[in-house]
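Here the complex is missing one protein chain, while the rest keep their positions.
All chains are identified by letter, namely A and B, in their written order; residue positions are counted from 1 within each chain.
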Amino acid sequence: MHYGGDWNPEQWPEKTWGEDVRLMTEAGITLVRTGTHGWARTEPAPGAWDFGWLDRALDLLADAGVDVVLSTMTGGPPPWLLRRHPEAAPDGTACPSGPVRHTYATRLVEQLARRYGDHPAVALWHIGDVYGSGHGCARPCGCEACEEAFREWLRARYGSLDALNSAWTTAVRSQTYGAWEEVRLPGHAGSAGECAPDPARLLDRRRFTHDALLGCFLAEREVLRALTPEVPVTTGFLPLDGSVDQFGWARHQDVVALGPAAGSGEAAGTGGPLAAAAAFDAARGAGGGQPWMLLDHGPAEGPWPPGALRLRAWQAVAQGADAVLPAPWRQPRGGAGRFRAALVPHAGTASRMFTEARALGHELAAAPAELEGSRVSAVRAALVLDWPSRWALEQSPAAGLDAPGLLLRYHAPLLRSHVACDVVPPGRDLTGPGYRLVVVPHLHLLSVLDARRLAGYVRGGGHLLVGCCSGIVDESARLHGNGWAAPLRELLGVTVEEPWPLAEGVTVPVEGGPAGSGHGSAWAEVLTLDGAEAVARFTGGPAAGGPAVTRHSYGDGVAWYVATRLDAGALERLLGAACARAGAEPVLPGLPREVQAAERRAADGARFVLLLNHGARQARCRLPQPMRDVLTPGRDADAPVYQVTLPPGGVAVLSAAPPGA
Amino acid sequence: MHYGGDWNPEQWPEKTWGEDVRLMTEAGITLVRTGTHGWARTEPAPGAWDFGWLDRALDLLADAGVDVVLSTMTGGPPPWLLRRHPEAAPDGTACPSGPVRHTYATRLVEQLARRYGDHPAVALWHIGDVYGSGHGCARPCGCEACEEAFREWLRARYGSLDALNSAWTTAVRSQTYGAWEEVRLPGHAGSAGECAPDPARLLDRRRFTHDALLGCFLAEREVLRALTPEVPVTTGFLPLDGSVDQFGWARHQDVVALGPAAGSGEAAGTGGPLAAAAAFDAARGAGGGQPWMLLDHGPAEGPWPPGALRLRAWQAVAQGADAVLPAPWRQPRGGAGRFRAALVPHAGTASRMFTEARALGHELAAAPAELEGSRVSAVRAALVLDWPSRWALEQSPAAGLDAPGLLLRYHAPLLRSHVACDVVPPGRDLTGPGYRLVVVPHLHLLSVLDARRLAGYVRGGGHLLVGCCSGIVDESARLHGNGWAAPLRELLGVTVEEPWPLAEGVTVPVEGGPAGSGHGSAWAEVLTLDGAEAVARFTGGPAAGGPAVTRHSYGDGVAWYVATRLDAGALERLLGAACARAGAEPVLPGLPREVQAAERRAADGARFVLLLNHGARQARCRLPQPMRDVLTPGRDADAPVYQVTLPPGGVAVLSAAPPGA
Partner (left out) sequence: MHYGGDWNPEQWPEKTWGEDVRLMTEAGITLVRTGTHGWARTEPAPGAWDFGWLDRALDLLADAGVDVVLSTMTGGPPPWLLRRHPEAAPDGTACPSGPVRHTYATRLVEQLARRYGDHPAVALWHIGDVYGSGHGCARPCGCEACEEAFREWLRARYGSLDALNSAWTTAVRSQTYGAWEEVRLPGHAGSAGECAPDPARLLDRRRFTHDALLGCFLAEREVLRALTPEVPVTTGFLPLDGSVDQFGWARHQDVVALGPAAGSGEAAGTGGPLAAAAAFDAARGAGGGQPWMLLDHGPAEGPWPPGALRLRAWQAVAQGADAVLPAPWRQPRGGAGRFRAALVPHAGTASRMFTEARALGHELAAAPAELEGSRVSAVRAALVLDWPSRWALEQSPAAGLDAPGLLLRYHAPLLRSHVACDVVPPGRDLTGPGYRLVVVPHLHLLSVLDARRLAGYVRGGGHLLVGCCSGIVDESARLHGNGWAAPLRELLGVTVEEPWPLAEGVTVPVEGGPAGSGHGSAWAEVLTLDGAEAVARFTGGPAAGGPAVTRHSYGDGVAWYVATRLDAGALERLLGAACARAGAEPVLPGLPREVQAAERRAADGARFVLLLNHGARQARCRLPQPMRDVLTPGRDADAPVYQVTLPPGGVAVLSAAPPGA
């Protein structure tokens, strides 16, 4: 396991660097990210290069055996660049389209690649800082260059104006385009259409902005691939952040890195263990199951609570991380991040924080070597998430249905029942990995092709549970023809007659089936049954008397449908029943609710079980077979363990005999 | 009764039009609005005309006997216009002042008038789409052209700078103008005055913006009047929308049309039957009692609840409408309105919605022919509403008093006690129509002339009930000289000593008289009696011990005054007492509270009583005299009806024998 933090030597007098590196060694640090905010230091004036400081810093690390994730530094352009090129940040927003960023950024990256590509300390390139909500001010740029780029992007996507007019259904608001020049970024022209902009146009702005950011990334990657093909490449994702399609983006990275947990835009609410678990599963899903790294995580302001650093680090490992860089190395004296938790806090090295950081380093170093490189296994369920569908949902009347919220709602019950799950895009193969249950919290935007993929999975014997408001619009945010949710009708065995958005605070009662007594909110649908059976019914609201939960035998499998946003308790009961029927079994049976369980399996078949207690009370876990404790210092390495007792925040790593042992 | 919806053929393949028209015939559709979003299709490039599609669409309708409200299409300019003339929408706001809109719009209108003025299907012109909050983004434009137009408008209104300086009391903030060029639209210069802009200047900006919008309308109307003098003209109002003075504007229309009920700006809260009732009475009042039309009404997102379409349609008829086009004809696949209720919903023609729409068409077709053209009668009360007073109120400290809210507060008790009322402007003749009670919920801005009109009405024997905060400012938002509410002092027999704005959540107890025990909020006044008697008193708050409700015998009439915003219960009791004393009798006596009652009388004396049950329970209505049921299919047309039992949402149309029958 790699372990470390963000080291920013440019913030500190050079005479303190040696002490920093010595402390790293003491704390078991093996990997640091460096250079993130180094552009101004490295290129203090256009084309004037100063690499000496970085040479010395990297040499120090190399001598101490600490590896480096070297940043391309392009996340933070220096003041001279913006002064020289105000068009690089019109209206205070970093512009991804103009030539400036590409010119200066790629020139810098070339310098870095040539100089450090074969430096012994450099293990990985980190491009930029964080894209998406953390990039610039998150507002999309709307300058003329972006408008031009938007038109180019549309031309490439649609080929002809006719196709664009059709996809955007421009006829609906007298917005039919007669020439490409007439197309503007939303928010810029002043027609009536700007008050209620076309959903398809807004969706394409989201896509375009995303692709423009990706273009910045790819321009740098191209330089690195050419000059240092052997050094892998990454960049930072914000947990479940809305602006970057992590599934699409990750295809261009060698390693997925998950960045700040809290305080940065949409990520602010993702601080608890349940939210982290969903984001971690999505990070693993983005990388197709490969090991990933946790980067610059933790509270935005104020310390890590006692024990929390260790628990979060092991949670990342349990969910597939092989590198944990959970915090800045040292709290800076100035800047907006002064109060952010760091491994070496302002209070110094005698502090509780550094004591915990050091202990964690020693613990990770003592963990079994086979854990590194092993893969998360015993996964029985998958949750389907889709960024374009999230973007489309923003333009729908389903104000109460937000994609990350829904994902957490469906993910948490699986976590609590210890059913391991992958978070994957709708285009991912669902049959191969042996999923027993696939959960679609909702896919407001669903292509006919992806709907067929879901149907194929069920036909082949899979179990599927679909949440309301799915399959409503196509890739252009248009209603599917032939009625609501038409692409899912045959699969689900129901017809959606009327979708009802519910105002905030309105609930509708639901009764029956494994969900028991519960209620829905945000959205409710009037259904008619076309083959499915009603498992629960609405007993009030606009769909009163109609089915609320249905089940449909389809091919060799089963398709459930939930026609509202169920309350957490009812949803947990329902998912429990669906798991049971599907044979989606927990990692270990009979564990306490607050314990997270995971399994990782090495290439040689070695199998590790990780148990984490997120609860506030001691948790006793009986093991279904004797295992060996491979974490506790001073343990008898060969003694069989039949039961583990975890204090609050406690972690256990157990070795289970490989099948043939 | 005309019945229909918005048909937008340009959104659909031409091959589907025939089916649409066939379905219209099946559903009893007799009138559709067409062309609203047709500009881009009709003029795909500047001056390049394409009328073929519309020729064919109108011919189809004419062949099927469906009449057309033909839009002038100018509500939504095509993309090429805004690309060519960015000044038509500076800052994303449609500019009403520049020459562009007038040039292009009138050119289009001329083409339409010449081509379709005598088309057999065309029954009515609809100018633009919706003015006011629904026009552009509702923010007033502040471009240089508007500034220049503002100065011209002021010059015309005030004649001289001295008059302007006096009206705006510019001396108060060192804002005395020495030249017309110094006058700016509020929000554009940076003096201290911009932080706390002069109320008079803000009021005149409201007036100017209104008149500029009206100018757009009038420019089109002028073309139509010249070329097609025989075709009447309308445009759409939003229910009680704040930005368009419906009373002033309606003078320039042949028919009043009331547009979207919910989701568009200020109209969002006007969805319930009480709010609709107030807006419908105001629409009838705007047209001076003439029949009006309901247009493009209904929920912004999601379906009409079961039965609601029928109930709302008949409510419009009960309150004087002769044409009901309550929804778009067909839900579009794209655009912001994809989820809006339509007669043919996305779920198709087998749906509940289309079934209800068709049934309503047949019902309206079977209604007595004399109902069309008849006028609302048995009106015993009037409520006075004034748009400039609403605008002035926005600049007052009476944050808790908003004009539409107050109107509903005073209108609902009359509706519930079945006293029919008109909603009229303060300049309307109050003596002629035989009103027994005139209610002035508040007229913060009240001219001395209008105050005299009220006094004249009371002197002649009328009863008047005035709400607090009335008569405070003059036409220029200045305090009237000679003390608070001076123009009403003699009429009301009270002097307002101190007006107290109350913070949100603060209430003051009120006791005594027909109002019983209640409380006031938002505003309370310290009064001294100058002839009036105290009917109720404040028992707490800043006016504790002083009169809260007063009554004054003035001439042959009676003037009530309410010195606070009374809670709904107390106000209902008070209005009940005022009606009783005034002899303002209900349409029918003894009806249940949740039933709405109205009478329409035809030119030949035929009298119809309409009863609508807005409640959730069955309502039994005993009739004071036998009537005849003219709505229920299969009824015995001559059987006398002594009692009507209405299910929830139920409607009855009864024929009462004319006086001489």
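Assume contacts are C-beta pairs under 8 Å (C-beta built on N, C-alpha and C of every residue); 3 or more make two chains touch, one makes a residue touch a chain.
Computed from a predicted model, the values in this text were never measured in an experiment.
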| item | value |
| --- | --- |
| Which of B:T42, B:T170 or B:S470 contacts the chain that the document leaves out | B:T170 |
| Hidden partner chain, touching residue among A:G5, A:G28 or A:P78 | A:P78 |
| Listed residues A:E301, A:D530, A:D556 or A:D636, member touching the removed chain | A:E301 |
| Options A:G117, A:P332, A:G555 or A:P648, residue touching the unrepresented chain | A:P332 |
| Chain not shown: contacting residue from B:E498, B:D530, B:D556 or B:D604 | B:E498 |
| Residues in chain A touching the chain absent from view | 8, 10-11, 37-41, 44-45, 73, 75-80, 82-83, 86, 88-95, 129, 135-138, 301-303, 305, 331-339, 345-348, 351-353 |
| Chain B residues that touch the omitted chain in the full complex | 168-179, 181-184, 187-200, 395-397, 476-479, 481, 483-484, 495-501, 542 |
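Everything that follows uses one rule, which is that only the chains that are shown with their structure count from here on.
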| item | value |
| --- | --- |
| Mean-CA-position distance for chain B and chain A (Å) | 50 |
